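A single protein chain has been omitted; all remaining protein chains appear in their positions.
Take a look at subunit A:
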Amino acid sequence: MSEDIQAGLAEILEEVAGVTPADATPEKSFTEDLDVDSLSMVEIATAVEDKFGVAIPDDELGNIKTVGDAISYIQKNQG
């Protein structure tokens, strides 16, 4: 389950920010490690909603610092 989400998230990160899929591991920080800026985070949130059916409100988006945070959020709010 979380592996599927990680793989889906990795696809999004590659498309939006050019992140190599192997680098999109749970401990990675979007800004510190993957060089994803705040505007790209907005694009990622939109893509997450399309792919997983999970909307990330703006006030939640600020709390998502790592790939692992995103995976947990999607898992918690899916279905």
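Please note the rule applied: a contact is a pair of C-beta atoms (placed from the backbone, for glycine too) under 8 Å apart; a residue touches a chain by one contact, two chains touch by 3 or more; residues count from 1.
Methods note: contacts and distances are computed from a predicted model.
Asker: Between "2-oxoglutarate ferredoxin oxidoreductase subunit beta", "3-oxoacyl-[acyl-carrier-protein] synthase II", "N-methylhydantoinase A" or "Spermidine/putrescine transport system permease protein", choose the name on the UniProt record of the chain that's been left out.
Answerer: Result for the unshown chain: "3-oxoacyl-[acyl-carrier-protein] synthase II".
Asker: Could you tell which one of A:M1, A:A22 or A:L39 touches the chain left off the display?
Answerer: Answering carefully, the residue with contact to the hidden chain is A:L39.
Asker: Where does subunit A touch the missing chain, residue by residue?
Answerer: 16-18, 39-40, 42-43, 46
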